[in-house]
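Removed from the display is one protein chain of the complex; every other protein chain stays in position.
The block that comes next holds subunit A.
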């Protein structure tokens, strides 16, 4: 990836009055990637997208598109088509007129733009609805119209602002694969804003996690899932158990962290002793035993307080004597040998290699 980024945010900040929506942000968006901006509401992800589309002006910093600063370019002079959460289809135009709109604005002749629009309707499998009103379409069909409308101009980049949030679960999954496939086939850079981890992780090449106007972590879904870099990310993903504590060295000089629930070994060196940090362990990497495991692994004793069956896996909830809650995800086969029962005590273990450290 030595290629120049398609978009770069350089120290970009956005303030609304006294409220800071985005704090000095640096972000490169690569040519042809599927990038997801993820975070809970108010984290600045939509503002970031809107600044890129020219719908908000940055208070500070420079946004570049293909190397050129676009800060002063009005929205209508940029080629950054966007798909809105509400889709923003024109109710007073027919389906095909909606798709033709952007071409018409570019001064393309009637016959040519009709042909191009028809091609895209065909591609999105909604050709039969060309002359319908928007109000006569289902949610999924509208989605496809909105995509066709933005893609008909064959842009370099497509911005999507939570476009699937109004769909039901099954349709959402189907549209995810439609989107991913479209992105792969066209090679268009997709910037996708979402609060949904499953959407971001299933589609994106890279995920940007934002919180309170700041980027917390950028990485592939695997990187972020396996090694959340900050406490916030670990919390937000909700897939790790978090043990706040203090770094120290154990008797043999190995790196460890002292937490309320005990002192646990770490893999490798992680900073100076006495420093505050949190240990994170993925809920899928925890083992459950009835007997105390052999030394060399980290272990903690905890009482089972709940269980939840979610399809192929089961989620078990435990509580340590010190009140820390621990979540473990196991397949049903893994649990077959255990006599799982509420209130019973178990030993939970994980290897130092599965211990990750995050700083606040």
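The criterion applied here is as follows: a contact is a pair of C-beta atoms (placed from the backbone, for glycine too) under 8 Å apart; a residue touches a chain by one contact, two chains touch by 3 or more; residues count from 1.
Here, contacts and distances are computed from a predicted model.
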With one chain of the assembly withheld, which option in "ABC transporter permease", "Na+/H+ antiporter subunit C", "Oxidoreductase" or "Bidirectional hydrogenase complex protein HoxU" matches that chain's UniProt protein name? "ABC transporter permease"
Contact with the hidden chain, among A:40, A:71 or A:86, goes to A:86
Among A:11, A:74 or A:109, contact with the omitted chain is made only by A:74
Can you list where subunit A touches the absent chain? 53-55, 74-77, 79-82, 84, 86, 88, 90-93, 101-102, 105-106, 133, 135-136, 149, 153
